[in-house]
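Omission of a single protein chain aside, the complex is shown with its protein chains in their original locations.
Here is chain A:
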Amino acid sequence: MKKYVCTICGYIYDEAAGSPDQGIAADTKWEDLPETWVCPICTAPKSMFNEVKEEVKEEAEEKEQKLENKLNLSSLEMSILCSNLAKGCEKQVLMDEMALFQKLADYFKAHAKKTVDPQFETLRTLVNENLSDIYPIASQTAKELNDRGSLRALVWSEKVSRIQSSLLDRLLKEGSDFIEKTNVYVCEICGYIYVGDEAPEICPVCKVPNFKLHKIERGQ
């Protein structure tokens, strides 16, 4: 499956995903798109598109690398730390530094330990354990220290965890019907997940305007 990028607006046509809004089914090859087809964003014709050459990623190792680090972080935790710092650089418009941190984040993610026998039930258990055991203590600590920055992050992520928990409950109880005919959005600021046709005007958790709520596409 290939991808093609619009040289005018940057829209990417992914053969695997097709373009459902234009009535183009998933798995529709570029060659099979009608010549009258245009970019859904800027209406540029097919001739304005170039194929996206993706870098061949090396097969990640099954085993987690023994990474010496004094912080005692797992590979995935280091990936998260690096992608956080990449965002920190982006906010300061340090684009080279952002790309370097992102490179490290990608490396650590590729070498992270894989979950054995992943289940939605286990995921729900983890979320619920955090909600019942850790958030109350962490919030108490933040209040006692008058650390309002930490308290802010805890308020947001506790709310998002509650949403995660209720979505997992629903999925496990009634299956995926409640998502089937609608959309899924994630807030890029706080992680809030919204299931519905259109994203709300502002994120209900962190109040950011909805252009920062990203639609999660359904795979091929």
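For the reader, a short list of remarks on this structure follows.
The rule is simple: a residue touches a chain if its C-beta (ideal position, glycine included) is under 8 Å from a C-beta of that chain, and two chains touch if they have at least 3 such contacts; residues count from 1.
Criterion: contacts and distances are computed from a predicted model.
For the chain that does not appear here, its UniProt entry gives the protein name "4Fe-4S binding protein", which is one of "Protein-glutamate O-methyltransferase CheR", "Biotin-requiring enzyme", "4Fe-4S binding protein" or "Cell shape-determining protein MreC". Contact with the chain not shown here comes from a single listed residue; of A:8, A:38 or A:193, that residue is A:193. The chain that is not drawn here is touched, among residues A:7, A:22, A:43 or A:141, by A:141. The omitted chain makes contact with chain A at the following residues, 58, 65, 67-71, 74, 76-77, 80-81, 83-85, 87-89, 92-94, 96-97, 100-101, 103-104, 107, 111-115, 118-120, 122-123, 126-127, 129-130, 134-135, 137-138, 141-142, 145, 147, 149-150, 152-154, 156-157, 160-161, 164, 167-168, 171, 176, 179-180, 184-193, 211, 214, 216-219.
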